[in-house]
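The complex is shown incomplete by one protein chain, all other protein chains being positioned as in the whole.
Moving on, here comes chain A:
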Amino acid sequence: MDFLRPATWEEALAAKAEHPTAVPIAGGTDVMVEINFDHRRPDVLLDLNRVVDLYEWEVGEETVRLGAAVPYTRVIEALGRELPGLALAARTVGSPQIRNRGSVGGNLGAASPAGDSHPPLLAAGAEVEAVSVRGTRLIPVEEFYTGVKRNALAPDELIRAVHIAKADGPQQFSKVGTRNAMVIAVCAFGLALHPATRTVRTGIGSAAPTPVRAGTAEEFLTAALEEEGLWDSGRTVPPSVARQFADLVAACASPIDDVRGSAAYRRHALRVMARRTLGWTWDEYLGNERSARCA
C-alpha cells in the first residue's frame, strides 16, 4: 500500500488525478475501520491531514464554507449559531474521540445512509465543493448521494468544502439509537424553517438507501403555513397539520428491517420525530418573533 502525504491542496489534487483509485483519508474514523476489518484494501492512501485549508471555515453573508476535514468538535464549539442543525447532529456522533477526528467531509465521502451530517445538510440547504485538476463544481447536496455508500464524486475529485446555508430560522435534529452514545442511527430526522423564503426543508437519515428530503412533506407544510397565515399570525401549528406533515415524512422514507430496527418502527419513529421537531422549531420561531417585536 502506498501512502501519499501531500502538503498542499494543489499537490493533493495532482495526486488524486494521478492515482484515481487512491482513497483519501481525513479523520480516518471510517477508513481505518474498513482497513482494520479488511473490508477495503486500497492500493494507495491519500492522507489529507497536512492540507491545512481543509481544517478551516469561513462564515460568509449567506453560507458557511466548511472545510472538508473540520472535525465535529469544532462545528459544535464554533458554529452552533450559524449551523444549529449540523451542530446538534455533530453532538450525537460517536464519542469525544470520534468527534475530535471525524469530519463532515468524511461523512460525505463515506455517504452512508446513516451518516448524521446528512439530514441537517439537506434541511439547511448545502452544496458540496468538488474539485479536481480539471476545475471546481458545486453539487447540491441532494444530488450528491447516489446510492448506498456511493456519491457523485468523479474518481479524480476531492471534497474541498461544503457550502451550507446559514440558518435564517430555527433548526432541529433528532436521532433514534438504542443507547445514549456511540450508536449508529436507527433513523434520524432534520428540520429547518426558512422564514426568509417562507419554506421548510427536511432531511431523513437511515430510512432509505440514501439520505433524502421528504419532498411532499415539505411542500405540504410550506403551503399549509402560507395558507393559514401562520408565519405572521403568531399562532401555533394546528395539530392536524402537524400530523399530516408527520405522516408525509414517514411516507417519504423507504426503510428496511435490519439488526438495528424494523422498517415499521423506523416509519413510526420518523413520524414522531417530525411532529416533535416541528413543534420545537415553531415554538422557537414564535419566541423569536415575539422577542423581535418586543425589541
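Operating definition for what follows: a contact is a pair of C-beta atoms (placed from the backbone, for glycine too) under 8 Å apart; a residue touches a chain by one contact, two chains touch by 3 or more; residues count from 1.
By our rule, contacts and distances are computed from a predicted model.
Only one chain is not pictured, and the protein name UniProt records for it, out of "Acetyl-coenzyme A carboxylase carboxyl transferase subunit beta", "Xanthine dehydrogenase, molybdenum binding subunit apoprotein", "Amino acid ABC transporter permease" or "M14 family metallopeptidase", is "Xanthine dehydrogenase, molybdenum binding subunit apoprotein". Set against the missing chain, the residues A:54, A:176 or A:225 yield one that touches it, A:176. Within the set A:65, A:91 or A:198, the residue that contacts the chain not displayed is A:91.
In the full complex, chain A touches the omitted chain through residues 36-38, 88, 91-92, 95, 172-184, 186, 259-262, 264-265, 267-269, 272-273, 276, 279-280.
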